[in-house]
Each structure stands twice: as structure tokens, then as C-alpha cells.
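Rest of the complex left out; these chains stay put.
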Amino acid sequence: MNESSYTIKTHVFEGPLDTLLSLIEKRKLFINDISLSQVADDYITYIKNLADFPIADSAHFILIASTLILIKSKSLLPDLQLTEEEESSIEDLESRLVEYQKYKELSRHLRDRFGMNVSYVRQPSREKKIVFAPDKNTHVEKMHEVIRRVIAEIPKKEIVPHAVIKKVMSLEEMIESLTERITKSMKMSFKDFSGLGKEEMNKEKFQENKIEIIVSFLAMLELVKQGIIDVRQEVHFQDIEMETQRVGIPRY
Amino acid sequence: MNTELVQKIEAILFYTAEEIEEKELAKILEVRPEEITVALAELNEVLSSRGVRLVRHDTAVILTTAPEMSGAIEKMIRTERERDLGRAGLETLTIIAYKGPVIKKEIEYIRGVNSDYILRNLLLRSLVKKSTEEENGKALYTLTTEALLHLGLSHIEDLPEYEKIKKTLDAHTHSEKNTDTDDAVEIKKEMEQEMEEEMPYTEHGY
């Protein structure tokens, strides 16, 4: 991908769906798996280059990146079998994008109207007299009860989800680590690399490490694309073997 | 036609200068709620060519200046029009307008981002409110009458494409995937076509 095809950096996006949708619309594509696989690289490049990464939404960004990787890898490796869950996460992303696009389109109506021709409420009527008028709840006990409720409901201060951030390893780091480890062992498997092979993976553990695995996979594909490594999978669901050709001299 | 009732309603709405529930009007004027509904329709008709409008939202009504008169009012009070809702605000308001009442989680699912801040902002600007109803203990957000006033609408149904969208939404929620009514499918297709025609979409239009 050359630089010129990627010129949306100046724009501030509202979130991952907005980013993705804009990438698709920019290429005048419709929302489907083909267009998504085409913009996957753009999206990943975008989030990699994001200077002010919206920390609160980083998990959303990465999760969508992971789905894009699935779509992309499916298009690169047509034989790749996806699990039901993976299939549905792809469908889900598509339908979310369609839905989001719909509201984005609709928001133009509001944008065109908002504040343009405002209907004004009448100013307080001069006919109104100030008259002392408490109601049945205007007593000390009730007020005490109400104020305590108010305090309990004061919006909590924004908490930056550190835990989430910690889990989401950056792509750069992952690619670096991948390059380094491949150079060392010249031949290793994806399982070892991603940590999948280290210990028995129960479902919970897998969920926990899902992002990391996905990021690993993504990094691997990136390396394949850059010609740094070759990958080989003998049997579906079996381990993927990664091999360097000539480290340091990428083939283009 | 009950001219006297229409006049009384107009006087009360004029005096109170606030939203009032239809059933409260019925109580004050000692008539059946249906009579109020009929009289309001009539008042709406009478006012349609005037400087004042009847705005209805949910079960409440309020008298306001006609949206076409905004220029004259603004000149008098020398205010700048408030148009700085921002993209996030607009998007969120749009979802609430067309899909509301809606819980926060659903808004966030559609937008793909955390929407706490933007919702708080809309609440403080009195453009959305938490409905008195809840969904499994979660707050449901709806548009306020004030939001309608800012949009110059007399009724939420006057929003462009409102009925059409509601129809597709209902079709989606009532029937699961792939069992859209023919109607809804057609509307969806139509919308997709429209979108196609309208592109290229401009990024910086907001």
C-alpha cells in the first residue's frame, strides 16, 4: 500500500466503527467481507499511527482490528476454517457497520435542522405570582433521605481502565518481538510464539489471551506481507509454522 | 367543534408557559381526555398559520413561537444560534431520536465507543432525558421537548424519514434476522440505494 492511498490522518474519528466506515466510504465500497478485507490494512495502519489513542476505547479498536484480521486472513488463506464464533463476529461487524452508517446518514437531518429555526418557549409569565407552596414531601426527613440518594448517585469520576490497556499489547511491540524471536530460532511455531502452546488453554484462559493471540496472528500476517517470514500450515487447526527466508533482507 | 374549550386550552398553555400533560388539562378543565385530544387537534389547526405553534411530545403539550419566527426572536434577544452540537453529540442525539427510548449500552453498541460523556453533556443541555420507565433497571433515554424545539419540530414524527425508520426498526426487533417483512426489506433496499446515490460521502461535512 502506498502512502497516497492513505490520507485521512487529519480527521478525528469518533471511534473504531467511524474509522472503519470512513475507510470503506473513502474507497466507495459497500459494507461486506471483501471491502472489509481491503481496508483492514488501512485500519491497522491508522490505529498504529494514532498519536492520541483514545484510551477508554482502545479495547474497542483492538477488538475490531482482530475481526478485521480474521476477515483478511480468510481472504489470504481461503482454506482457513473459521469457527462459528468467528463467523458470527464477522457478520456482527458487518451489521454493526450498516447500522452505524444508517445513523450517521440520519444525523445529517438533525445537523441540518439543529438550531436553525428554533421554537422558543414563552418567558415566565408576568401573571404568575410568587406564592409559598410546599408539597407533602417538603419535610426534613424526606429531604435527608433525598440528599443521601443524590450523593450516592453523583456520577463517579471517570476511571481509566488500566486493566484493559495492560492486556492490549501494541502491534509494534508484537511485530518487534516476532522478528526477534524468529531471527533467533529461524523456525518456530505460532503456538509457541503466541503463548498458546505454553499451558493448557481452557476456555477462560483463551478468552483472556484472545487479544494477544489475535495480535500475534496479525503481526505474523504483517511479517508475511513484508516478506520477512513464510508461514506453513500442514493441516487446518494445526499449528502454523513460521520460517524466515533471509532475515534482514525483506523480499518485496 | 368546541371553540370555548379550545380557547381555554390556549389560555392555559399561554399562561403556564411550560409543558403540561394532556390528562392534567382534562382535570383542570373537567372534561374527558378525549375531548382534550380533539380540542388540541383543533388548536393545532388554528395556530398553523400563526406566529405561535403547538408542540406535542409524548403526552405533553406546550405553546412555542413558530420556528419560522426564530429570526425575529433572535434579533430581539440578540442571541447567537446554538449550533455547536458536534459530531458525537449529533450522532448520539440521532440514535435517541430515531431509536429511543434506548439504553446507554445500545447507543454505545451502535457507535462503537463509550458514550458516558456525551450523554451527560446532552442531559446537561436538556436535549435528552432519562425516561421514567426503565429496561431491566437500566435508564432509557429519550428526546426532550426542548430538543424538538431546537430542531424546529412540532412533533417527533415530523423528523425526516421518521416513520420509515421506525418501521424498519420495528421489523428488525419483532422478527429476527432474515424474516424482515417485505415492506421492511424494500425500505432497506431503498435506503441503501439512496445512500449509494448520495455518495461520495464527505468526511468533513460536519
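The letters A and B name the chains in turn, as written, and every chain counts its residues from 1.
What we mean here is this: a contact is a pair of C-beta atoms (placed from the backbone, for glycine too) under 8 Å apart; a residue touches a chain by one contact, two chains touch by 3 or more.
None of these values were measured; they are calculated from a predicted model.
Shown is a single representative of every chain type; counted across the entire structure file, the complex carries the copy numbers A x1, B x2.
Please note the rule applied: only the chains that are shown with their structure count from here on.
Distance between chain centres (mean CA atoms), subunit A to subunit B: 32 Å. The touching residues of subunit A, when paired with subunit B in their complex, are 8, 11, 14-18, 22, 25-26, 28, 54, 56-57, 60, 64, 96, 99-111, 113-125, 127-128, 155, 158. By the touch rule above, subunit B contacts subunit A in their complex via residues 14-18, 53, 55, 62-68, 70, 73-74, 81-83, 85, 87-88, 90-91, 93-95, 97-99, 109-114, 116-117, 120, 146, 148-154, 159-161, 165, 191, 195, 198-201, 203-206.
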